[in-house]
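Every protein chain but one is kept in place in this view of the complex.
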Amino acid sequence: MPIGRGLRTLSISTVAAMGVALGLVFFYAPIEAEEGFLQKIFYLHVPLAIVSLCGFVLGGLMAIAHLRTRDQRWDLRSYVTIHMSLILGVVVLLTGAIWARGSWGHWWVWSEPTLVSFLIVMLLYATYQPLRFAIEDPERQARYASVFAITAGAFVPMNFLAVRLSSSYLHPRVLGSSSNLPPPMALTFGVSLGAMALLFATLCSYELAAKRTRILLKSSSRILGYR
Amino acid sequence: MNSLAATLPQGTGSGYVAAAYIVFFAIVLIYVAIMAIRLSRVERDVRELHARAGQPPQQPPQPAARPGDVGEPQLAEQPQLGARPRRQDETHGQTPEPHTPVRERETV
Amino acid sequence: MTDNPPTANDARRSSARPPGLAATVGALLGKDLLVELRTLESVPGMSLFAVSTFVVFHFALNQNTVSGDEAAGILWVTLLFAAMLGVNRLFVADAEQGGFDGFLLAPVDRSAMLVAKALALLAYLIVLELVAVPAFGLLLLGSPLGQALPGLLAVLALADVGIAVIGTLIAALAVRTRARDLLGPLLALPLLVPVVIGGARASSPLLSIVHPGGLQLRWLGTLGLYDLVFGLIAYAVFDFLLED
Partner (left out) sequence: MIELDGLVRRYGEREVLSDVSLSLAGGQTLVVFGCNGAGKTTLLRVLATLLRPHAGEVEVLGCRLPDDAWQVRGRIGLLGHEPLLYRELTPRENLRFHARLHGVGTERVEELLAAVGLVDRAGEPLKTLSRGMVQRVAICRAVLHDPELLLLDEPWVSLDPAARELAWPLIGAGTGPDGRRTRVISSHDPGGGLAEADLVLGLRGGRVALLREAGSVDPSEITELYR
């Protein structure tokens, strides 16, 4: 089990990518015509949301791998991925609220289906950890958590579909699509997305290394007869 | 958040942008801080293990440590003997395996 | 005291063959309905809860009649919460009285448990709605229930399947945890938001006085898709909740 291998490369590239992304956001990307400077939140909020949602789905895929192989390491990976997506998800909700406040004067708007969907997804995943802690047998805990992760992972797209259908009118501004951005903005967005993905990967492998270390420590204590 | 937004210029929305980025970095930093606390706990446990590894092991299922590992004498001086007698109880006492999960059967 | 120890003869042995999926589902479902009939633990409670909730809504909203979005919302929230009561009880007897082990020892397809429990929950939901929907029509609904009924039945049928599938999966997930009464609804409510969206939006025009409308197919489609997706997922993962 290589602990922390590649963590250094990952960390350095994350810091570099973050620096480049921030530089592009504040010094390269043009000020958006309608929203002005406020639109800079877009480069933070949307990539984070995408990364976080991908993390949730990825956690579900890892859970499938866990159930298929019965390899506990997949469960650990799934756990860490979902854990990290939850943390970034909190940022997504907060930045979304700030953006909504700046843009519409309200901290929360129900007319923004992406944000609403995200809230529902977060409410669901908020029960992931309580579910784990409520099961004592470690093996069953892993299995039940995987069942949850798979179900919830499939729920993410399903939920987005339903919520989007339910928003009766088209919201005034595109808060999720980057399709018709002018090239400088698209570039900035892409770099931001890459930086956020790298950040996510770094934090995940950081957490994973920490978890593995603690597991190793525990089992070393046991082997040496101290516990 | 309200007061923070109020102190910054409203017209351009820069206050909100600053708030959003601050929130982002703050949460990442909080996470790093929590990990630092956990890391210090791991370090403490490793030190403890290291100190004990210097002692001749009681019932080593495997070689406990190399003799050269004794370092950190200030820690090794105070061996936590608390766990040792308990281990003896476990193996020779009335109940050889006190942690056996009666639970397992009940919950299955 | 005993003269002839009953050992099975060879003829019977050969006739004892593992029951198929349908037979297993039948045995499980029959047992569940029998237990429910005897204890009356779930269905009467669910129905009573629904009627009480309508009364609470009357006072909380301070309205004598509701229609449209409001009516749809009240109906679906009530049905969903009443369903949670059934979900919470669904596996309790099996977990506490060892029915899981008894089932696992039998030479049967384990998916039968999912199917049987989902059918049992579906039956509970149907009985619940037989009480709750007329009660809603009497107590709160401003528009005539009769004209909305055919469309409403279609929506209810599709939504019930989704609630039954997710409810069964979540009930099995929560029943062998600490704090299962809390975890069940916490897990199930977010998962059932799409059902509420589909159900409420589809029934809103049916219950409206001002802009009465027909059934919108996209909501039925959403509900159907939900049923299909989560039916398949529940089928795929359910076995892992049973084994050890």
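For clarity, chains are labelled A, B and C in written order, and residue numbers in each chain start from 1.
By definition in this document, a residue touches a chain if its C-beta (ideal position, glycine included) is under 8 Å from a C-beta of that chain, and two chains touch if they have at least 3 such contacts.
All of these numbers come straight from a predicted model, not from anything done at the bench.
Q: Tell me which of A:6, A:138 or A:157 is the one touching the absent chain.
A: Once the missing chain is taken into account, the touching residue is A:138.
Q: Among C:73, C:99 or C:137, which one touches the chain that has been omitted from the display?
A: The one listed residue touching the chain not shown is C:99.
Q: If the missing chain were put back, which residues of subunit A would it touch?
A: Within subunit A, the residues touching the omitted chain are 137-139, 218-219, 222.
Q: Touching residues of subunit C against the unshown chain: what are they?
A: Residues 1-2, 5-8, 12-13, 15-19, 23-24, 26-27, 30-31, 34-35, 38-39, 93, 97-99, 101-108, 243-244 of subunit C touch the chain absent from view.
Going forward, only the chains that are shown with their structure count from here on.
Q: Could you grab the centroid distance between subunit A and subunit B? Build each centroid from C-alpha atoms only and quote it in angstrom.
A: So the centroids are 25 Å from each other.
Q: Could you state the distance in Å from the CA-based centre of subunit A to that of subunit C?
A: Computed from C-alpha means, the inter-chain centre distance equals 32 Å.
Q: Please output the residue numbers of subunit C that touch at least 2 other chains, ranges allowed.
A: 176, 244
Q: What parts of subunit B, by residue number, touch at least two of the other chains?
A: 107
Q: Under the definition above, what is the set of subunit A residues touching subunit C in their complex?
A: For this pair, the touching residues of subunit A are 67, 120-121, 123-124, 127, 130-131, 134-137, 139-140, 143-144, 146-148, 150-152, 154-155, 158-159, 161-163, 165-166.
Q: Under the stated contact criterion, what part of subunit C meets subunit A in this complex?
A: Going through subunit C, the ones touching subunit A are 169, 173-174, 176-180, 183, 186-187, 189-191, 193-194, 197-198, 201, 218-219, 222, 225-226, 229-230, 233-234, 236-237, 240-241, 243-244.
Q: Sort out for me which residues of subunit A touch subunit B in the complex.
A: Going by the criterion above, the answer is residues 35-38, 40-41, 44-45, 48, 87, 90-91, 94-95, 98-99, 101-102, 136-137, 140, 199, 203, 206-207, 210, 213-214, 217, 220-221, 223-227.
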